[in-house]
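Quick one: this structure, given as structure tokens, is what I'll be asking you about.
What follows is part of the complex, with its chains left where they were.
Labels run A and B following the written order; every chain starts at residue 1.
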Amino acid sequence: MKGVVMRHILRSQQFNRTDIEELFKATDTMRKAFKSSLGRVQFRPRLLGKLMFTIFYEPSTRTRFSFAAAAIHLGMRVVGTDNAREFSSAIKGETLEDTIEVLCQYLPDVIVLRHHEAGAAERAALIGERHGVSIINAGDGKGQHPTQALLDLYTIKQELGRTDDIKVVLGGDLANGRTARSLVYLLSKYKGVRLIFVSPPELRIGGDIKSHLIEHKVRFEEETFLLDALLHAETLGRDIDVVYWTRVQRERMENPGANFGESYRITPEIMSHLKQDAILMHPLPRVDEIAKEVDSDPRAAYFRQAGYGMYVRMALLQEILK
Amino acid sequence: MKGVVMRHILRSQQFNRTDIEELFKATDTMRKAFKSSLGRVQFRPRLLGKLMFTIFYEPSTRTRFSFAAAAIHLGMRVVGTDNAREFSSAIKGETLEDTIEVLCQYLPDVIVLRHHEAGAAERAALIGERHGVSIINAGDGKGQHPTQALLDLYTIKQELGRTDDIKVVLGGDLANGRTARSLVYLLSKYKGVRLIFVSPPELRIGGDIKSHLIEHKVRFEEETFLLDALLHAETLGRDIDVVYWTRVQRERMENPGANFGESYRITPEIMSHLKQDAILMHPLPRVDEIAKEVDSDPRAAYFRQAGYGMYVRMALLQEILK
């Protein structure tokens, strides 16, 4: 990001390793200063009076609050709606482009957009660019959710101290889950990354991702059961650093037997096979795919992950609105 | 509250008489300063830059606006949702504990929570406590709504000048109404309080409340018709100080005849039986259980009651976030 003006946050691919390093340094600085006694006071003026619109075509209160809190901690004002589908309702039918065009007329500094169609953020950015208004993609359908991928990577960096030479299990519904796919793209930029995909056969990671990994020479394996992956790894020296877990919706499995479903649930017993400095991540919300009793395990990093997310978003806002 | 740090507002019972006295003094100060020409300017800095989340699992725009306005008048920022059920929707299913844990990661100073399950606020406070985030119960199902009870008591104090030695009629749906029940608990702390419960037989106040009153030696009677209570009182010297009225939903009555329903409607005729310095209260919203023509009666205190509520909430915020 050095020297280059980055106006919009649309896809994880727009960040190269140097961009990411700078972003993570800025995030570190933000966290340190903010947690010090004078933190909030020091930060407030940086983006004082700037205006954020949060435009959510599908409700995601968690993500909306993360962005709104990030903005407010930096001194910004926020106007938002969970109800943006009203723009494009049958009666009032308006294109996304028209909606963004009108919103830009109200002179926000940034529009955080959550939309149900892949590519929506990029379409919005074409409009925003003309008005000098930044667009942040907060998830567009099956497309991208770049701030989630960045916060996932930051969590690994923060918790393990590195993003090279790591072995990562990604598990759950890898066919439909947006977060695991995006993280894989980011991880493929790093050296010595090894991946193990764990999912029911019908929910395997897509061929596009596998091609991408082969092209970037990232080693990966596929397993059906987490325990197999863990025991296999154990023989190699308990070498798994990260378990990134997501939900398998039972209705998507072909054989959703009780025992089978249980295989996609992380329990203290499962945790006992992980080494002491490994971490367990999850994009949240968690339903029952991680047992509540795991929460007290210091390796359970999923709530800290949500917290890092807000700081990553603060750093991004400061970068694009500076 | 002197000397003791009070972090959360969960139940009316957490306040003893001294706490309440101090809270009411702080509320008085707030009102006086705020109403003076420089009021708003003087207040703004007290909680400047603090952040409130309003998390409402069931919409209650009235209560949400009261808290938001209280916060804003004190210089705070507010991010809110009426749509918090989305957190725990069938698809995304997340426990209240997880939701609060994630929201705390975004570093609010206080979370105002409205939930449909009794005990929700106490569960949330267990999480908030770990993060130094205050939780305010803005109504949890059939459980508590402590700021409502406090504002009701403040209204009595303010309008009558005292909270001891008062005779209070509580009427309407006493079986299901949360507000009347909570107020009774608070009133039982005071001396010389006498209560008359007025309700259809099937909507009588619960046995738990009666036991509580007997234990605390609070005198009470039960009547089916308000007019009987008033005429009876009249012979004793028109001694009723407060009529606290709530709605009887006709569908809950066993004999919802037109005349019967009319008995639970306050009219100018009914008001003529009350003494000049009595007051009529109502938690609002009012439907037709108080005739519109009563509004111009100076004893109709229900709108002032809503106004006092905002000041009580300002005083509480200042207390717990100081």
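Assume a contact is a pair of C-beta atoms (placed from the backbone, for glycine too) under 8 Å apart; a residue touches a chain by one contact, two chains touch by 3 or more.
As the structure is a computational prediction, the values presented were derived from the model and not from experiment.
Count every copy of the one sequence in the whole complex, not only the 2 placed here.
Full complex, one repeated sequence, 3 copies overall.
The rule is short, and it goes like this: only the chains that are shown with their structure count from here on.
Approximately how many whole Å separate the CA-defined centres of subunit A and subunit B?
Each chain's C-alpha centroid was found; their separation is 41 Å.
In their complex, what parts of subunit B are in touch with subunit A?
That would be residues 49, 51, 53, 77, 79, 81, 83-84, 86-87, 92-95, 98-99, 101-103, 105-108 of subunit B.
Where on subunit A does subunit B make contact in their complex?
34, 40-41, 44, 59-62, 64-66, 68-70, 72-73, 78, 82, 284-287, 292, 303-304, 306-307, 309-310
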